[in-house]
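Here the complex is missing a single protein chain, while all its other protein chains stay put.
Up next is chain A:
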Amino acid sequence: MSRPEDNLPPDLFYNDTESRKYTTSSRIQNIQASMTNRALELLDLKTPSLILDIGCGSGLSGEILSDGDPAHTWIGMDISPSMLAVALDREVDGDLLLGDMGQGLPFRAGTFDAAISISAIQWLCNEDEKGVDPKTRLSRFFDSLYACLKRDGKAVCQFYPRDEKQRDMICSAAIKAGFGAGLLEDDPETKNKKLYLVLTVGGEGNKDITGVVRNMDGVDVYDNRKKLLAKAKGEAKQGTKAWIMKKKEMDRRKGKVVKSDSKYTGRKRNIKF
């Protein structure tokens, strides 16, 4: 399957014809609608809230935010002028901004209750121009997103990573910005698999990211943190006898000349020495 990300930068790819095609295709409309509903389900907002829609495009996802129950107010941001023109034609309810998420979001701290982004953040990994570093763009985006969400806020970003490397790059950028992060995968192992990056900003209710999906049906939780913790425990601490023996064994296997082990290996020298 060809990826639009591989062709052109987003502001050029979504030109007038492409934007119109995107918005009128009923297949895309359906997919976008179901993903937005899923994102809303994950956000679990009980009161009418102010939501940021990153990469709002022609407002397909925004429509669902304003039509839902409770009806939310949203501010949309997109880099493609043509997409926003289509959104204006469709008279969406949200306020629209033309902006590049990779340059950081121009909002002051604690603005939004929540943020969603449907099929957008993989564009950040593009290296379209010289001197554009995806890592800087990712960290600028996530840092500013973290700042503009209020405490206890949540963000759900559905995205299409090219491969695992890109997926991990995005996740680690989010964690570095301070988010509690989790990945939800719908329809895994199929062609229609959808990845949702669920992000939480500290606060009482959000201590554990797995809490987001606790009350949902059909969700299996794989906790990577426990595995990492166990791995760190299993490794010998630097400087201990076990660690020295491991190092020696490794060097021996490489064929280096290593002193044979004795009862003195790894012992401290006597003070008198």
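Following the convention adopted for this analysis, contacts are C-beta pairs under 8 Å (C-beta built on N, C-alpha and C of every residue); 3 or more make two chains touch, one makes a residue touch a chain; residues count from 1.
Assume contacts and distances are computed from a predicted model.
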Checklist entry - Can you pick, from "Histone acetyltransferase ESA1", "LSM complex subunit LSM3", "Trm112p-like protein" or "[RNA-polymerase]-subunit kinase", the UniProt name of the chain not shown? => result "Trm112p-like protein"
Checklist outcome for this item: The one residue from A:Arg3, A:Arg27, A:Arg108 or A:Lys268 touching the chain left out of view is A:Arg108
Item to check | Omitted-chain contact residue, chosen from A:Thr73, A:Asn126 or A:Thr210 | outcome: A:Thr73
Item to check | Selected from A:Arg27, A:Lys46, A:Lys191 or A:Lys272 as touching the chain missing from the view | outcome: A:Lys46
Next on the checklist: Among A:Leu60, A:Leu84 or A:Leu199, exactly one should touch the missing chain; which is it?
Outcome noted: A:Leu84
Item to check | chain A residues touching the omitted chain (full complex) | outcome: 46-50, 69-73, 75, 77, 79, 84, 88, 93, 95-100, 103-108, 110-111, 113, 131, 140, 148, 150
